[in-house]
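The complex appears here without one of its protein chains, the remainder shown in place.
What follows is subunit A.
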Amino acid sequence: MAKYLLLKHYRGAPAAVNDVPMDQWAPEEISAHMQYMNDFAARLEKTGEFVDGQALAPEGTWVRYDGEGRPPVTDGPFAETKDLIAGWMVIDVDSYERAIELAGELSAAPGAGGKPIHEWLEVRPFYGTTPTITE
């Protein structure tokens, strides 16, 4: 088994095919989208492939150390930041192909007009542990 991170972006990903902001959808289309996401996670729990899923608020702050005895420096949020992560799902699957297949399904979540969004999701493999048998 190998773990993969499926990353969804608020911005920074290439434009989706069905690229309409959510507040322009019909209310029932929003409900259908939510339902699809919940069903997807529930199905992966049943197949034993779900690890974790979290959503992030769009506003963040940059922070860095500013030397002994000083409070950390904060900055942002920067409107021009290119990449903004919206949330993730961690899956534990048998193969890279399976990870790609699932990301494809997630990207098919319905959007405006009830049609699939075709949004771009980023698939990132986790570094695994060193196997016991290496030779």
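Couple of notes before you dig in:
In this section, contacts are C-beta pairs under 8 Å (C-beta built on N, C-alpha and C of every residue); 3 or more make two chains touch, one makes a residue touch a chain; residues count from 1.
Everything below uses one rule, namely that contacts and distances are computed from a predicted model.
According to its UniProt record, the chain left out of view corresponds to "RNA polymerase sigma factor" among "Carbohydrate ABC transporter substrate-binding protein, CUT1 family", "Cell envelope biogenesis protein OmpA", "Phosphoribosylformylglycinamidine synthase subunit PurQ" or "RNA polymerase sigma factor". Residue in contact with the omitted chain (choice from A:Asp23, A:Glu97 or A:Glu135): A:Asp23.
When you scan A:Ser31, A:Thr61 or A:Ser95 for touch with the missing chain, the hit is A:Ser31. With the whole complex as reference, residues 22-27, 29-31, 34-35, 38, 55, 57-59 of subunit A touch the missing chain.
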